[in-house]
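Apart from one protein chain that is not included, each protein chain of the complex appears where it belongs.
All chains are identified by letter, namely A and B, in their written order; residue positions are counted from 1 within each chain.
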Amino acid sequence: MSSSSAGAAAAGKPPGGGHGGHGDSDERHSHNPHLAHHFDDIETQNHASRLGMWLFLGTEVLLFAGLFLGYSVYRHLYHETFRFASHTLNLTLGTINTVVLISSSLTVALAHHAVTKGKNRLALGLLGFTILCALAFLVIKGFEYNHKFEEGALPGKWFHFEEMAGMPGANMFFTVYFLATGLHAFHVIVGMAILIWVAKRLARGDFSTDYNLPVELGGLYWHLVDLVWIFLFPLLYLI
Amino acid sequence: MSQSASSALAEVPYRAPVYQEINYLNADSGVMSWLKTLDHKRIGIMYLGSVLVAFLLGGIFAMIVRFELSTPEPTFIGANAYNRMFTLHGMVMIFLFMIPAIPGVFGNFVLPLMLGAKDVAFPRLNLLSLYVYWTGAAIVLFGVITGGADSGWTFYAPYSTTTPMTLFPVLLGVFILGFSSILTGLNFIVTIHTLRAPGITWMKMPLFVWALYATSIIQVLATPVIGLTTLLVGIEKVAGFGLFDPGRGGDPVLMQHMFWFYSHPAVYIMVLPAMGVISEAIATFARKNLFGYKMIAYSSLGIAFVGFFAWGHHMFVSGQSAFDGGAFAVVSMLVGVFTAIKVFNWVGTLYRGSIQVTTPFVYVCGFLFFVVFGGMTGIAVATVSLDVHWHDTYFVVAHFHFIMVGAVIMAFLAALHYWFPKMFGKTYHEGWGMVAASFIVLGFNATFIPQFLLGNAGMPRRYYMYPERFTALNVASTAGSTLLAFGFIIILIYLVYALVNGDVAGDNPWDSKGYEWMTSSPPIKENFEEIPNYEQEPHTYREPGEEVEHVVI
Partner (left out) sequence: MAENKKHIEEHGDGHEGGHGAGRYILIWAALLVFTITTVVTGRMDLGSANLPLAMVIATIKATLVVLFFMHMWEAEGILKLVFSVSLVFVAVLLLGVFGDILTRSTAALPSAANGTAIYMGADGTGHPSSPEH
């Protein structure tokens, strides 16, 4: 029935556990070194990996949902204050960061595309650019945070922002701001680490036109980071 | 004993049970082979050891609470210590036992066997989920030792954010445990989608698999929200961010919304796998096709989804609006419909079945009785006007213990006894099994029925001292809990004895038609010599129209 006795070397390893080299052509599934022993064929295994990754992305969406909830509730309760507070944020830096993230999404998508076309050197360059964008995002965020510390526009008991003293719920805006952008920045760091790991493997020659799933999955995680910012930016900086 | 009973009912001539000599337990030896295993069966066994330790700890906290409450005055611990005891009883039981137990132990062990698969989809993630569980549990226990938490397991702000107790390690531990739950759920969903053997279509999956699927959906969707909530409360406690602090314009009820958005579906994470176990066991011990397979499968999904819309019934008197309360009340009652469907189908399975009264079956019966009463009192407290009287009293405590102990733990014990031969290839002593089951069922009733009466009479929960007039019922409850504890100790003893010295069980001592019984007991490391033929439907004991044979044992 099934090739359950696959003599695949990579016993028990989910995809991504390849040991260098390029995978065999698709016809000889049972000799594909990336095929784990409990999967019948590489298509199913890849589908399983993608499904697992999307489920994980679903959990990330629900994680940020709580913060969007907090923002929505307090914005509803203190809408004048929130409106005023968002205008005190640095629009230029925020817009630059948005463009940086969107562009990094482009380059990581192009990187995967390049690997599927066998252009590994180009892919490595694109991945490197993506990682630089991530770094740039964090640096800019660092400048913004620093400015906030100077102004006193801080969460909770640390709040002493003269410009908004007396406004109902003023500290609440900055509590939500720091929590949301902080959690997001944490995910940028994690995403950067993932992309660096993928880039290292790419440089080592692990990926090919036949096997490039980790590049795709790493890219998916990075796109999620971008997605969250696409919503955070207008809510925090614009309206 | 169980062997000759099942062999009398078997449709094949009796042959002596055979123990699978080389199996997953001894395939590789050494501690490291266990700690670095990718075998879902070994991971299930390690989960079993872990959750039993957690259960013991949670049980000790419970006994301390009950002994303290055996007199209306302070009995033997101080007030603050008492607060910590009930908090830790709740946290340890829920996060270290109830949530991971049935999926982590029996889901891990049995799911691939039921699907004709060689392992779960991501074996390394499976091992990681175990490590993450150990890490989270260790941090929670560290928190316990360094002072523990006194906020109740629900750690509502602003008390939790301002209490002098070191809540933070406990919250961090819970946060980490959440990841273990997510990884398990994710793994199971992908396994069920991609690793079903040829012949096992969605509508031919065993019902335990359907239950695990529904549970995993909840785990994946809901757990991140409690992760965020513990993070936010922890940050507020440590850094004074004030998100839920009324003095800074915050809304404490918002914290409750976020908390219960997970914690209500969490009870379905606990109960759905339990219901799956019951479906499996009841078909085997009634030797009858499961009545209404499709309805049971769909109702599992129904509970999973509708259970997400009901969280506000924990907040009827919190300051939440009456409108929202009413909406949540109606939806909460809707969930009861799905449970009722299952109960009717299970009873329909028993009707005109050929019943073998074994230890797992006794627990199944206990489950049925307790889930009905626990469920009905659930509908009762879901009624806003009634809950105004009962909220934060022992009525609610009794209600949820009826479900969590009466239903879920009965199911856990049923699973433990039902799959013990599958996991270890040995049988336990049925006589002692029955003795323990009697203690547990009787002890359970003696513990928790008085609590319904106490709550209705007005005794609040989480109170250290109480008025004299509640003494008799409290003493009765404590006495019952002692019986209950005694029952668990008996189980521990005879199961350990069976591990060491039990009779050989053979591949299928219950003569069950479940798919997991189509391989050796204990299974070999690769699960199957050859993937079986899955022509028959699961839980099928007779063809439609076939005559019922009533066998006298």
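By definition in this document, a residue touches a chain if its C-beta (ideal position, glycine included) is under 8 Å from a C-beta of that chain, and two chains touch if they have at least 3 such contacts.
This structure is a prediction, so every number in the text was calculated from the model and none was measured.
Only one of the listed residues, B:257, B:314 or B:539, touches the absent chain: B:257. Counting the whole complex, the residues of chain A in touch with the unshown chain are 40-41, 43-44, 46-47, 50-51, 54-55, 57-59, 61-62, 65-66, 68-69, 72-73, 76-78, 87, 91, 95, 98-99, 102-103, 105-106, 109-110, 113-114, 116-117, 152, 156-162, 164-171, 209, 216, 219-220, 223, 226-227, 230-231, 233-235, 237-239. Within chain B, the residues in touch with the undisplayed chain are 193-194, 196-198, 221, 225, 246-251, 253-254, 257, 261, 308-309, 311-312, 319-324, 327-328.
Note that in this section only the chains that are shown with their structure count from here on.
The distance from the centre of chain A to the centre of chain B, each centre being the mean of the chain's C-alpha atoms, comes to 35 Å. On the chain B side of its complex with chain A, the touching residues are 38, 112, 117-119, 121-125, 182, 186-187, 189-190, 193-195, 197-198, 220-225, 227-229, 232, 235-236, 239-243, 245, 248-251, 254, 257-258, 528, 530-531. On the side of chain A, the complex with chain B involves touching residues 1-2, 4, 12-14, 17, 36-39, 44-45, 47-48, 51-52, 55-56, 58-60, 62-63, 65-67, 69-70, 73-74, 77-78, 155-158, 168-169, 171-172, 175-176, 178-179.
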